[in-house]
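Notes for the one structure printed next.
Note that one protein chain is taken out, while the other chains of the complex remain in position.
Labels run A and B following the written order; every chain starts at residue 1.
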Amino acid sequence: MSRRGGVSLLWIGLAMAAAMWMTACSDSSQDDPVGDQRLVYRHALDGAPRSLDPAQASNVYAKILAVNLYDTLYRYKYLARPYQLTPNLAEGMPQVSADGLIYTIRIKPGALFIDDPSFPGGKGRAVAASDFVYSIKRHFDPETRAQGAWLWQERIVGLDQWQKDGADYDQEVPGLRALDDRTLQIQLISPFPQLAHTLAQGFSAVVPREAVEHYGREFAINPVGSGPYRLERFNSSGAVLEKNERFRQHPLSLEAEGYDPASQARLGLNALDGRVPPFMDRIEVPFIAEDAARWNAFIAGEVDFIKAPVTQFDRILASRNPPTLSEELSQRYNLAANLESGFVHTDFNMDDPAIGYHPDPDQASRNKALRCAIVNAFDWDQRNEVFYYGIGRAFSGIIPPTAPEFDAAQSRLAPQRDIAGARKLLREAGWNPRNTPVLEYGFPSSVTERQMFEQFRSFMADIGYPPDKVRPLTFATYGDYARAYLNREVMLTTTGWTMDYPDAENTMQLFYGANASPGSNSANYVNPEFDRLYRASATMPPSPMRTSIYRSMNRIVMEDCATISGISRTLILLWNRELAMLPDRSFVGGFFFRFVAPGVGESSLRGESSD
Amino acid sequence: MGTRRTWAHLKGDRAGLVGLLIVLFFLGVAATVWLGWLGQGWSEASGGRWLTPNADHWFGTNLLGQDIFARSVYSVRTAFEIGLVVALVSTALGAGIGALAGWYADSWIDGSVMWLKGVLDAIPFYLFVAAIAYALQGQWWAMHLAMIATFWTTTARLVRAEAMKLRSHDYVRAAQAMGLTDMRIIWRHVLPNTVHILLVQATIAFVAAIKTEVILSFLGIGVQDGVSWGLMLAESTQEVLAGHFANFIAASAMLFLLVLGFNLLSDAMQDALDPRGGGA
Partner (left out) sequence: MREVMRPLARKLFQALLLVVGVTLISFLLMVWFGPDQTYTLIGKNATTEQIAEVRHQLGYDDPFLLRYGEYLLELVTLDLGVSNASGESVRTLLARTVPISLVLMIPGFVLGNGVGIALGLASAHRRGRRSDRLITALSVTGMSISFLVVLIAFQVLFSTPYGLDLFPVRGWRVSGWTSYLHYVTVPTLALLFVTFGYNTRFYRALFIEEIGRDHIRAARALGASESVILWKHVLKNSMVPIITRIMFSIPLVVISGSLLIESYFGIPGIGQATFEAITSGDQPVLKAVVGLTAVAFVAIQFLTELLCRRLDPRLG
C-alpha cells in the first residue's frame, strides 16, 4: 500500500507541477501575435475526429483532416456542382478495360512524404504505387481496426482471400498490384463503376508503411502523409496544420475546377487562377462542439469559418428560401447554404413480427397498413420547422436531393401528411387503440433526440395512437444504440446516412437484403424484386436506364412502407468575407482547404460596397 | 422525547412549519396529478413554439409547443415518485444494515459492511451512478438503484453507532437474558430507537434524490420516459442562450421551493427529535 500511496501522491504532485508549468509556459508564449506575415486560416469544426489514421476516417471531421494530411488518388472538383471527380495524386482518370474489370492508374511524379523520424535519416521519401497498395491492404488487416473495408469487400480479386490467409503484407494480392513505382493496377471481380469514387475517400489515402510500423497504435495521432498540410499539433480541443512546403506544385485552374462565373464571381476567386496551392501557411482547426461557444468564437473574430448553429438562424438569415445573410452580418461574412449529402430517416425493423414481416400473410398485410399509416401520420413540415428551421429539404423516398438520380417530380418536395388517410388505413386493417402494438422508438439519450421522439409521439396521437403505446427506448451511448439496432432489437431506428459518393447506389444498398443487420440495412428489409434490381444495377455505369431502375427501387421501398423517409438538412456555412473561398461539408469536404486564400482587394471593397 | 413534545417543538419552529407547508402543498399537487386532475397534457404539442405565458399556457410553451405549466406540474409527481422510492428504500436498507453491523460490531458482518461503505465512498459519486445507469442499460429503475446504492451508507453509519450504544443498555440485556433472538431484539428494541435518525435521514435522502435526478437527467442517464424538472432543465440549457427562459424558470423555481421546504422541515425535525435535549 505504501508504494501505491506513494505512487498516487507522486501522481498528484506531478499533476500540480504540470499545472504550474502549463500556466507559466502559456504565459511566456502568451498571445504571441505571430509577428510575421504568415497566412492563417482558422476553420472551426463542430466536432472532433476520432483518429487521424485514414483507415479510421469514418466521421466527417476525420475525413476533413485526413484529406489534408494525406493524399488521395482522386478528389472532387472544388467548384463544380453537381459534384465531379478529378485526379488528385493520380495523373489522370483511370484507364478502364473494356469489360470494366481492370483499372490502371498512374500517379503524379514528385509526391513526397513529409520528413519524419520513421524514415531512414528522417527524410520523407517519394510516394510510390506500392504505398497505395499497402494502404488499401491495411483495411483488410484486423490489427488496423480499419473502418473502410466495406468499400472494397468482395470487389477486388484476391483481397478478401489475403485477409483470410492472415494479412501478410509481403504476400501479393493479384487484383491490387503496383506495376512499377508510378503505376497501379486494380483487378475487379465484377464491374464496380463506383470504384473511382472510393478512391476519393479519406479511407483510401496513402500512408507509408514505415510510419505505421514505427508508431503502432499511436499512428492515429502521428500522421505522416503527403498531403498539402502536415500536422503541427493535435489534441481534443483542436488541430493545427502547417503548410507542407514540399507538396507537389500543381497550379489551380478555375476552369478545371468547374468555376461558374455567373454564380461564383462574388467569391473573389479570380485572382487565384494559375497560382499554386496550398495558399495558406497555417490552418488552425479548433473543435468547438457547443453551438454557443462556436458562434461566439466566430462573432469575436477568433475563427474564420463555422457551421452556423440552428439556434442562431433567426439572427443569421434574412430570408429562408433561398437562405440569405442578414444585413448586419453580410458586411463581414459570406454565406453558403450547403445541402447535406445524406438524409435522416426512421426505419421500421421489418424483422419484428409486431410491425414488420409476419409468417401469416393476413397479419403481414395488417402490419403493412399500420406502417403506412405511421408514415402518413408523420408531419415532415413540422419536423423541418421545429428542428431544421424550415430550411431542410424533406422528400419522399430514399434518393436524397444531393444524389444525381434524385427525382424531384416523383418525390414531392415535402411528403404530404395525410391524417384522414392514415386513420382510414388503420380502420380498414382493423387496428384500434386497444390492439395496436406498443411502438418502441430507439434513440441515444440527448435533449434533441428526446424532443424528436416526443414530437413523433404527438404525431401518432393525431391518428389516435395512444401516447402510452409510443415508448422511448433510450441508450446512454451511441455505441449501445448501434449495438441494439444492429442486433435487431429496436423497433423504430432513426439514423442519418451520409453518402460516401454522389451515386444513389450508396443509398440503395441501405435496403439491399444481403446488407441486413449488422450491415447498413437497419430496416432488415428484404424484397426479392428490389434485390434483383439492385444486383442488376450494381455493375451498370451511370446511365438514364440505371437512373430509372433506381427510381423503381425507390418506389418499391416506399410502397412497402419500410421506412419513414426523409429529410436532408441544409447546413449554413459562414466565413469571413476577407477570405476567397467556397467551403463545403459534402463531397468536397476538406479538399477545399488548400484553395483557401486571402481575398485580393476585399478589404478595400468592403469599405465601398453597401450591399 | 414523546411524540407530543416533538410536535410542540415543531410548532414553535416557524421555519420548520413553513417547510412543512411547502412540502404538503407539493404533496397535494402530486396527488392531483396522480388523480388525473392536473398536468395530464404534458406530452401534447398543443401550442406554437416558445409561446410566452398567456391565458391558455400559464408558463408558456417549449420548442415543441408543449405546455410548460403542465410539464412542470407533472414533474412534481415524478419528483415525489423518485424521492419517495429512493428515500424509503435507502433508509430502510441503511437501517437494516446499520443495525446488523452495530449489533455485531467487530464481527465479520460489521467488517464487511464497513468495507463496503468505504469502497462506495471512495468512488466519485457521479461516476458511480453513471456506471450503474450504463450497466443497467435503459432500465427505468437504474437511476433509483444507483442512488439507493450510495445513499444508504450515511444512514447505516448513524444507525450502527446507535445500535452499538443500545447494545449495552439494560433493557436490551434483559431482553437477551429472556432468550429473545438477536433478530427479534434488533427489530423490537434497536430499530424503534433509531426512528429519530431514520426520519431525518429519509428527508435528506429525498432531497438528495430529486437534486441528483436533475443532474442525471442533464447527463442523459436520468428519467427515461416521462417528464421531470431535470429533463426540463436539460432542455433549457439549449434555449437560454437564445433567450427562452420559461422552461428554466418554471423548473428551477419549483425544484428550489420543494427542496427548500424539505431542507427546512429536515432541520426542524433534527432539532425536535434530537434526543440530546431537543435542540437549543
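Definition applied: contacts are C-beta pairs under 8 Å (C-beta built on N, C-alpha and C of every residue); 3 or more make two chains touch, one makes a residue touch a chain.
Bear in mind the structure is a predicted one, so any value in this text is a computation, not a measurement.
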item	value
Where the missing chain makes contact, among the chains that are shown	A, B
Sole contact to the chain not displayed, among A:Asn88, A:Ser118, A:Gln147 or A:Thr346	A:Gln147
Residue among B:Ala31, B:Val85, B:Ala161 or B:Val240 touching the omitted chain	B:Val240
Residues in chain B touching the chain absent from view	15, 115-116, 118-128, 130-132, 134-136, 211, 214-215, 218-220, 230, 233, 236-237, 240-241, 243, 245, 248, 252, 255-256, 259-260, 263-264, 267
Contact footprint on chain A, counting only the chain that is left out	1-2, 4-5, 7-9, 11-12, 14-16, 18-19, 21-23, 26-27, 29-31, 48, 50-53, 58, 142-143, 145-150, 153, 217-221, 235-237, 288-290, 292-293, 296-297, 302, 476-480, 482-483, 486, 509, 515, 518-520
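Operating definition for what follows: only the chains that are shown with their structure count from here on.
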item	value
Centre-to-centre distance between chain B and chain A (centres being mean Cα positions), rounded to whole Å	46
Chain A residues within the chain B interface of the complex	291-292, 311-312, 314, 385-386, 445-448, 450-451, 454-455, 457-458, 461, 467, 471-477, 480
For the chain B and chain A complex, residues of the former touching the latter	43-45, 49, 63-64, 66, 133-134, 137-138, 220-221, 224-225, 231, 234-235, 237-238, 241-242
